[in-house]
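Every protein chain of the complex appears in place save one, which is left out.
Our next item is subunit A:
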């Protein structure tokens, strides 16, 4: 089966309906044995140094995986850097299908975008509906895993992050992903409870470093809410697929996202919030809105290069936990 890349979460039902394998390029990039080498490859090609590492990683990842010759690029609802990413990939011979989440969450516009995608990949709405039912089976289990994260004490923040973030493409094989999750859930009761006296929320795009969750748990704090990762799982129980992607918050404005965030912070009883923003990302500006709107202690983290937390970030995390204690 043919693979199709994606720059962020899109209506993945459409891809499965067409019998194609979706590949979230972000996941391939960040799990590469040496993700920084991909960033450097893009810089050698001419990508600026002072630019989001995700975009650079996506560029080099696409070029290195020559079984991915078509990508769906989110042109609205994500950043404008994606536009130049599309253009440079087109220069390299990659076919790009644009997809736009309408800024005002307009139902008709979103439906039209999805219709165009359905046509572009050569499938039908009937097939899409079947694919949605197929994915719903998996999503229900992910939802249970997320519930156990904040209502129980055995799912680590990292596991919560990882299972949810994988729901953008279900690793190209929803059933295999589901069995892995089933196995995880089955052995959960045997796990040692996580000892943590501080409950945290993580909001913003998924972190580019992979040791944040462990670092916090070693210091007695755990993340019980991963905002955007959870959104990737479409945790809404909505039958209408257009409505589902209209409810999905990540591609829309910060005020709409804050409605979901506020609800979950309250429900999950968190002590503090970590707002992560990628270096050079426009979402860093939105931090000032978040700080005004959320009545919680907030630590803003900035991540640049892939891999590990740097010394400054660790110092700031320590200080934040100190404030919360």
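Everything that follows uses one rule, which is that a contact is a pair of C-beta atoms (placed from the backbone, for glycine too) under 8 Å apart; a residue touches a chain by one contact, two chains touch by 3 or more; residues count from 1.
Here is the rule we use: contacts and distances are computed from a predicted model.
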Protein name, per the UniProt record, of whichever chain is missing from view ("Simple sugar transport system ATP-binding protein", "High-affinity branched-chain amino acid ABC transporter permease LivM", "CoA-substrate-specific enzyme activase, putative" or "ATP synthase subunit c"): "CoA-substrate-specific enzyme activase, putative"
Which residue of A:133, A:285 or A:315 touches the chain not shown here: A:315
Absent-chain contact - pick from A:65, A:129, A:244 or A:279: A:279
Residues in subunit A touching the chain absent from view: 279, 297, 302, 304, 311-312, 314-316, 318-319, 321-323
